[in-house]
Structures are given as structure tokens and as C-alpha cells.
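Below is the structure I would like to discuss, written out as C-alpha cells.
The complex appears here without one of its protein chains, the remainder shown in place.
First chain written, first letter: the chains are A, B and C, and each begins at residue 1.
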């Protein structure tokens, strides 16, 4: 019998007889095993998978490229990027928080414990903390909360204080708070339900932190409106910032130029690739989306 | 979410909310449930599935068109024809005997009890017994033994005697003998191993039946060489005959003209479609393959 | 209540779904209710008895199939006498597909099949599985125009011209057909393709090459429908790779007034009926009262500045 669709023996780590062909390469295609894939609210699922040593080198803000199973009878051929939520080095696990929006993510939602799940990673440039930063402000909304979550690992490791503003439609969608609280951060949840998520309110909170000298850097993801706010405040107060961006992808590795976003550097517009030059970018250079 | 490949609700009998759109139509697409799918020797598997009332109207020599699962990562889009081996009206089951030769059949081989299996049928023109026939000779080889097997049901129902010659490479490949024996037929197994399958030997057996007036009709399937022999003897002794033929198919229903075979009628060559004008044809008109 | 009816010029259908030529016959009543269809359409008829190409006549490929049937048929006389009455047992309006390798004969055939019960003609000038240069007029604008002009003069029936995706500039062929008097364009026939069996080293088809159909060709044909709908004002019938209701929607958005389904029926013999029902449900959910309103409704006023588009939401 002839295999009809794929290379019979892709160099996927986790398959039988896999020889790591490029041990020096930082990225690999791995077959993970699903440990859990539970709904945490109406929109999001929490995936936990086993990880290879290379996968465990993933840094906050980096992402993995998922080969999602099909939710219907058709194959999915392109991968879907998902940023890392938790890197659990101790238990050798990766965790993701994802929203079911289309075919890929709805396919991922069908995964059950024990299933194998193919992903490529870790990919991209993640968040970074500069020596000297004592307190940072983290602002996220929606799916951005998943991407920002591993910043909690960064601040814990670096002994940095943080104000974390979680914006959400309703309290049950304000995810990742627990991770930040465990890392010692002050977590403020603002919601549409009680009106606290209004830009003015969020602006006031951030201004207060700047006034209190507790804003050495800004981090944001998930809402263009909030990004614009933080960019403005960062510019106003000269606070450096980082933003994690999204774009539709193909290769995830740099060659294809599918995932470009517009940036403005010294007044000159330029395109950068989210997959390899990001997904985390300088907040003042990013143009929003 | 949008389904990407197939009609979201095909009118497949066995799916939820199925309304039979064409109750008068003799053929339907059904989701069967696999009850068993065991290897009976190195090459053949025996599939037993649940059947709908329409499927149970299948006659000997008719076939079903299987939508095989994929044995590799690629979809199978065309169906594969498989003739009916046993129609078990009492237990409402269909049985098939199939050889694993390519992607479709190797895909079918992956089916496990409890799996659903989509097939269309019953299709085509089967074997028929004419009133007045008292004794017939059945000659088959290889996969043809599966196709000929339900003749055992026909002879039992019609109280007809039969000599059944099963030709095979080795004794373990001589399938269907039990079914014919139960139907009261005389079963003669000839094999390559002991040399009894040689044409001369088979010819002698048939000639003997003709001489004994125990050959009112001939039936064959599965070997061009044996078909040629029977056709010659049929012509010589003026014995009517039926042969079940194969051809690669697409629609299985008549419109596409993929499955044509050559026939000669009164010296004029013509093409006939195996799926709807056969698969069982007049032995003297068929040209072999 | 969704109004599924559509018109291809003066040709009226209760819904936009009809079979593609060569993939349908009254024999489908074995498995389906043919009266559910928007129209019926015959296998392409030639004047003479034709055997077609040597088997194997089909090869499975990723997301589709290649066929090299080669337009077999019993000829026009047999067709008029036996097959037309067979089709007329069903209520949907009947379209007859004809072909020839000679322009004048095309017109003569059109005249001969203009008989009671036949409601439109499909002019197949695009079959890639016939002999090379055997009436594949749709590869050339002038040949296309000539055929259509002569056929136009020979019949009052609506003429649907079936184009070839193998043409380099299908838009110019479409324009030529329109100018010569076509009432609608069927876009399109199959794409010339090949498979080689890596076990036997032989072409998988008896004719070596054949025409590909199925979902694999949909993005190509859809692009052609879109391009052509910008260039002509006659209706378009989309055909290629339709296997579900959303595919019908996609073709209609691109500019098609109706669609043809071939391949899908091989996989699911009642696919056309399912697609019609799903289409109704799709429109219903979307609050679309008339499916005909989908025709050409694509919103294609895209941002053309790359910097602006690359700063926009996904």
C-alpha cells in the first residue's frame, strides 16, 4: 500500500524511531500527548499536553504551531498558532488557553486525554524583562490574557512587582488572575458588566501606577483599544512597552511572509513578520490592528 | 463553524433525523455498524455489519459501494465496490469477504466492531436461477469465491443441486465451501499446491457433470482463465452461463460510464457498464478480462 | 420561508442546483428523488455512436478524481427516441448537452434537439477527454464565437456555453461567447490532469490524461467565475468541486446564478438534495429571503494599501 498524503516518516519527535536530525535546532515538530482539554468557560478551553525537552525551553510570549484535528470531514492543512500559557518544567507539560473560533480551534476542542497532538515550536520572540525593572503594568483582554499569563512566570523568576489589569466582558472570562496572584502581582479585574472596563477607568488605574513609580514597563495583548491606550500612556510618560500581536500564519518560521503587520519606526512605515520578528514587539513601533 | 468538506446532512440512512427522501428507490446510502471484521486468512477479511431493510433486499451477485475509511492520512473520495457474501435476513446483517489490495480495502481493514461504515446499495444485476434448472456448476477462484458464495442461498431457496469447484493457490484460500455444503452442494476444492487446479483437471470435472446431465447452467467469477474454460464448455455443450465481472467504478449507479467492459453480441462488439448492466452478465456475451 | 428559485435568463429553476453533465442520468432515480432538482441535464450527446476512451477511466486523486470517459454515447437518434422521453418523466426543466467537432454540425444538432420538452441547450465545447483538438473549441475565442453564432441561429432555446478552465484567458473566451449570442455560461468543464501509478510506472488512466473534478478544482473555477462575472452581463452557472451548501453560496457570491454538481454525487448519491436543503437552512439562519440575492454579492472593496491592511484586525 502506498501512503497517499504525507511523508511516511516525518521527523516528528515522539514517533517511533525518530532520530533528531537537527539537535542544534531550537525548534522541533513534536507529537505531544493530551493530558486534559477542559472548558474553563463558555468560550475557552484549557489544554495540557506532555512536552519534549526542547518544547520546555519555551519562553513567555512564544507560541506553538498546532496541527489541529478536523472538526468536520475535511482535512486541516495549515497549522494554527497558539501562545504558551504555562510551561511546567517540573511536570514536563505545556499548557494552553484557547478560544474556539473556527475550524482549527474547534478541531482542537475535540481532543481527548490520551490523544496525540502534533505541534511545532517553540516559535517566535517572547516577552523580556530588563534588569532594573522593579514594577511593571500588564494589561490584557480576551484571548490576550492567555498570551500574557506566562509573564507571571517571568516576574516571579525576576522578583518583579506587577499590576495586572484583566479586562473582560464578564468576570468569568477574566482568566489568568490566579497565575499572577501566585506570582505576587496585584490583580485588578475590570469588566463590561460593571462598567469598570471603560477606557477612562483603566487609564486612571495606569496613571496611578505611573504616578506611584510602579510602571517601569508596559505589557499588553488582546485588545486594540487597550493597546492604543497603553501606547499613548507609554509615549506620554516614556515607559517602554511590549505588545504581543496576532496575524494569520502559514509557515510560522519566517520564510513565507504571510504574517506581516505594519510598524512605524522613526516615522517610516515597515512590515514585520509576527512569527519570527514577534509575536512580541516594541509597543511604540507597533501600529495596532 | 462552517463544515468544510461535505454536505452537512447527507441523506444517509442511519443518521439522526434521517427522512427517507425516496422511499420507492431501491438503493440507499446507509450507515451500517460494524459487528465483526476478522481476518480469515493472510489475504482476506470477513466483515459483518448491521443492515437496513432496503439493504436486506440485496440479491446474490449484487454489490455495495463502500466509502472506505483512510488507511493513511489522506481522504478516500471514491467508493469501492464489494459484492455481497451473505445476506442474513434473520439477524438483519450483511456479510462481505474482501481482499486487502490497496488503499480502500486496507482502509476497510482498519474497521473495528462498533465503527460506523457508510455504504450505498444494493447495486447492480445479480445471479438468477431459471425455473427448470435442477443442477448447476459453480466455478470460482480468488476473490470470485466471495462473489459466488450467495449462490448457495439461491440454490437452497430453489432446491437446486450444485457442483461447486473452488480453485485456490492453497487450501486455506478456498473460501465459501461451508456455505455451499450447508446448501447441499457437492464441493470440490482444487489447489495449485497439489496441482488439481490445472485447467485440464477442472475441465474434466465439468465435462463429467455435463455427461452426467448435472450441468443445467454455469456460474463463474474470479479467474479469466477459468472463465474462458467455462465459456468454451458452455458453448460446446450449449449450457447457459453467468459470469460476475469487475471493473474500476466511480458512481456505481449508471451515469458515469467509468466501469465499461467489452461484450460481443452476435459478432458485434459493444460496451456495457458493470455497475448497472452487471456485474453479472451472460457468459457467452462476456469477453473476459 | 426562503425563496430558493433562481433564473438563468429566461430559464427558471425552483432552486439553483442541477447536475453536471456526464454525472447524472435518470438511473439516479434508483437512489434519489430527481424531482427535487432545479433542473436536469443530460450527458453530452454526439451525433454518432461513440465508444469513449479505453479504461481505466477514473483515477482517484487528493480531493478529487480524474476521468477520461471520452464522451461515449449512442448518438443523437437514439437519444431523441429513447433518452429524451426518459428524462421527461421528471418535472425539473431539461437541459440537453451537445457536442461536435464541426461548427456547422453543432448547429445542426442544436436544431435537431430543439424538440418539445427540451428547455435549454448546453454547448459543450470544452471536454478535455475527447481526442486532441477534438472540438475543444473553448480554448480559442474565435472558435467559440463561431460555434455559438451558428448554434444561436439554429435554435430559439436558451444556449448555455460550457467553457474550459484549460484556456489561458478564459475571460476573453467568455466575452466572445457572450458577443456571439450565448444566454449563459457554464464555468467550467474539467482541468486536464494526470496520475502515474508508482507501482506499475503506468499512467493511471487508459487515455493517459483526463479531466480533474472535485473540491481540488473549486478555488480555480471560483476565481474564473469571479473574473468572468466582472466581464460579462449574461448569467453564469458555476460548476466545479461543489460538495456542500456553502460551496453554492461561494459560487453565487462570486457571480453565479445557479450551480452544477458532479463529483459530490459519486461520493454521496443524494448529495444534491442535501445541498438544496442545507442551502435553504443556511439562508434561513442568515435571514436571506431570496437565494437569488446572493448572486454577485461578494464584498470585494478591499483595502489596497498594504500598510493599512497590515495594521487592521484579522
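We take it that a residue touches a chain if its C-beta (ideal position, glycine included) is under 8 Å from a C-beta of that chain, and two chains touch if they have at least 3 such contacts.
These figures come from a predicted structure and were not determined experimentally.
For the unseen chain, which displayed partners does it touch in the full complex?
Visible chains that the missing one touches: A, B, C.
Out of C:193, C:257, C:274 or C:295, which touches the unshown chain?
Here the residue in touch with the unshown chain is C:193.
Would you indicate which residue among A:113, A:184 or A:255 is in contact with the undisplayed chain?
With A:113, A:184 or A:255 as choices, the missing chain is touched by A:255.
Among C:20, C:39 or C:63, which one touches the chain that has been omitted from the display?
In the complete complex, the chain left out is touched by residue C:63.
Over the whole complex, note the residues of subunit B touching the chain we left out.
2, 4-5, 224, 246-248, 260-262, 269, 271, 287-289
Mind pulling the subunit C residues that touch the left-out chain?
Touching the chain left out of view, subunit C contributes residues 51-56, 61-64, 66, 70, 139, 166-169, 191-196, 198, 200-203, 206-209, 212, 215-220, 222-223, 226, 241, 246, 249-250, 253-254, 297-300, 302-310, 312, 314.
Can you list where subunit A touches the absent chain?
Given the touch definition above, subunit A has residues 2-12, 21-22, 25-29, 67, 74-79, 120, 123, 247-260, 271, 276 touching the missing chain.
Note that in this section only the chains that are shown with their structure count from here on.
Sort the other chains by how far their Cα centres are from that of subunit B and give me the top one.
It is A.
I'd like the Å distance between the centres of subunit B and subunit C, where a centre is the mean of that chain's Cα atoms.
The computed centroid separation for subunit B versus subunit C comes out at 35 Å.
Taking the mean of the CA coordinates per chain, how far is subunit A from subunit C in Å?
So the centre of subunit A lies 46 Å away from the centre of subunit C.
Quick one: report the Å distance separating subunit A from subunit B, using the average Cα coordinate of each chain.
So the centre of subunit A lies 57 Å away from the centre of subunit B.
Name the residues of subunit A that each touch 2 or more other chains.
If we look for residues of subunit A contacting two or more partner chains, we find 2, 4-5.
Quick check on subunit C: which residues sit in contact with 2+ other chains?
In subunit C, 62 touch at least two other chains.
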